[in-house]
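Let me begin by presenting the structure, written as structure tokens, before commenting on it.
A single protein chain has been omitted from the complex, and every remaining protein chain is retained in its original position.
Going by the order they are written in, the chains are A and B; count residues from 1 in each one.
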Amino acid sequence: MSDRTKTLILHAGLLVLLFVLQFLLPAYHHGNLARIMVLASYAIGFNILFGYTGLLSLGHALFFAAGMYGMGLAIRHLGLSPSAALLCGLAAGVAISTIAGLLALRTVGVGFMIVTLMFAQAGYLTLLYFGEYTRGDEGFVIQQAERILWGLDLSDPTNRYFAAFALFALCLLLTLWLVRAPFGKVLVAIRENEERARMLGYDVFAHKLGAVVLSGTLSAMAGAVYGLLFGYVGASFASVQYSIFPLLWVLLGGAGTVLGPFIGTLFMFYLIDLSSGVTTAYMLIAGVVLVALTLFAPQGLVGEIRKRFWRGLP
Amino acid sequence: MTLLETRGLTKQFAGLHAVENVDFDLPRGQVRALIGPNGAGKTTFVGMLCGRVEPTAGTVRFDDRDISDLPAHKRINLGIAYTFQITSVFANLTIAENVALAARRSLRGADVDVAVADALERVGLHEPPEQNASDLSYGHQRLLEIAMGVVQQPRLLILDEPTQGLADSEIEAFKTLVRDLSATSTILLIEHNMAVVMETADQITVLNFGQVLAEGTPGEIRADRAVQAAYLGTG
Partner (left out) sequence: MEIGPYLLLASLEGAVTAAVLALTAVGLSLVFGVMRVVNVAHGEFFMLGAVLAWWISSQVAGHPSLGFAVALLVVPLLVGGLAALADMTILKRISYDPERTIVATIGILYIIQQVTLMTYGPDARPVEPPFNTRLAIPWFEFVEGKPRIYWPWGLSTTTYKLGVIAAAALVLVGVWLLMARSKIGLIMRATQLDRDMALAFGIPVERVYALVFGLGAGLAALAAVLIVPIQQAHYLMGGDPLLLSFVVVIIGGLGSLPGTVVAAILIGLSDGIISVFFSPTLAKILATLLVALVLVFRPQGLFGVRRA
């Protein structure tokens, strides 16, 4: 069996499994999995920049929140329909990631990490500053009547699961396409050896900017869908913590792998879910996992599988 | 017909002239060797040709067009290919993908695979193409580097010390390759191996302390007293 067939079976298999699970899971895990699929879509967006292009952003919450607030504010203040509001969220993601990319990509390495961190922090504080419109930390609820997308009531668990599944499938297939597409291969080349890629005639800056915008837009899409599915928009989704989460998920699952973001999100979600029942200091788990991963498994779970068992795994 | 010319090309590092006021003309179709002792400024000079190094002063013209202000990737896209002196392949990618990355700038789809196989064949790299580049020996990485240049079918191919680390048999094959390529490309070759230079070059330019010391056919250079004194050490 060729790598290509195996890849197809593996990923299609996961999607089928996730689709079938909605009929089998008890309500609590059903709801969790819907949440995980949306968050995993966010992680997939992050992974395009971090895993495939080799650019570590510490400010992806800016994009997630751009989508969430672009959508939420459009509903709250402009009275737009959910589909139009989703487009607003997406447009906000494109616009903000383009500006952030144009500026931040003038720096490299640690500079890029700090600049993205600062941009996100400025975004978070801006949400607080305009609390009159954004309701700041407290956030605001999107009413059930405002969450009916193309006739589907997204507050209904079945519809919600389906919408989350659709988003996740879209993001997963997009990454699968990306790793085979010339554009994606150039991103990997830039990650591996930027100077060589430039001296093969590739416009490195343009490709990196493309990666930032693609990654930011997917993150924004996840943010917009998250707000719509769970009916809540709040500034905590713009905080540093939500920039660290996708890093944590992707590192745990395996940076630069297609399945890593999902696996990482799944594990981390349940780890935190279980521990938050025991203590309020559940972020301790996140800290320990971050340190342990950098020390012992920088490749992550799927990365280790690729290294040991299946070199062709995308 | 001149393919590449420089006028007054100069590079200073902290007040030191690495390359000083070089006027250089390379006619189309020629194989030109660039020689000179270590630190003569050869790599800096070609770095300014392909945009890796920003010149302090001077102009570069390629194909009757001033390219002095173009960024590196645009110069490459005009048909200049550069192979690195210090091997700079994509170590974690496969051999095939290394060459394919170079090929995909102008080709798509199945044409890429054909071009990759052809380039690997031409440089004589017969390792399994799905192997990682990091698994290759140093000499084979040099061949891969050359294949990445060849597959671009450049109008000007700049080879920076291509035979360093190659076995004797591979050097023989390399000479044949250069003669073969010269039918379609102009070649600028930085080389330490005098046998390779004398056998493959049409013309030789000698750099010393950043300046052009001499220029001429292999025969003329061999006979040049100044070159012998500065470089061959047999003055």
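The rule is simple: a contact is a pair of C-beta atoms (placed from the backbone, for glycine too) under 8 Å apart; a residue touches a chain by one contact, two chains touch by 3 or more.
Small disclaimer: the values here were computed from a predicted structure and weren't measured.
Q: For the chain that was dropped from the view, give me its touching partners among the shown chains.
A: Taken over the complete structure, the missing chain's partners among displayed chains are A.
Q: Just name the one of A:Gly111, A:Pro157 or A:Gly312 that touches the chain not displayed here.
A: A:Gly111
Q: In the full complex, which of A:Phe119, A:Phe168, A:Tyr202 or A:Phe269 touches the chain missing from this view?
A: A:Phe119
Q: Which residue among A:Leu174, A:Leu209 or A:Leu290 touches the omitted chain?
A: A:Leu290
Q: Where does subunit A touch the missing chain, residue by residue?
A: So the residues of subunit A touching the unseen chain are 56, 58, 103-104, 106-107, 109-111, 113-115, 118-119, 121-122, 125-126, 128-129, 244, 247, 251, 279-284, 286-295, 298.
The rule is simple: only the chains that are shown with their structure count from here on.
Q: How many angstrom between the C-alpha centroids of subunit B and subunit A?
A: 43
Q: If we count contacts the way the header does, which residues on subunit A are in touch with subunit B in the complex?
A: Touch list, subunit A to subunit B: 182, 185-186, 188-189, 192-193, 195-204.
Q: Under the definition above, what is the set of subunit B residues touching subunit A in their complex?
A: Checking each residue of subunit B against subunit A gives 50, 52, 71-74, 76-77, 82, 84, 88-93, 97, 100-102, 104-105, 108, 148, 152.
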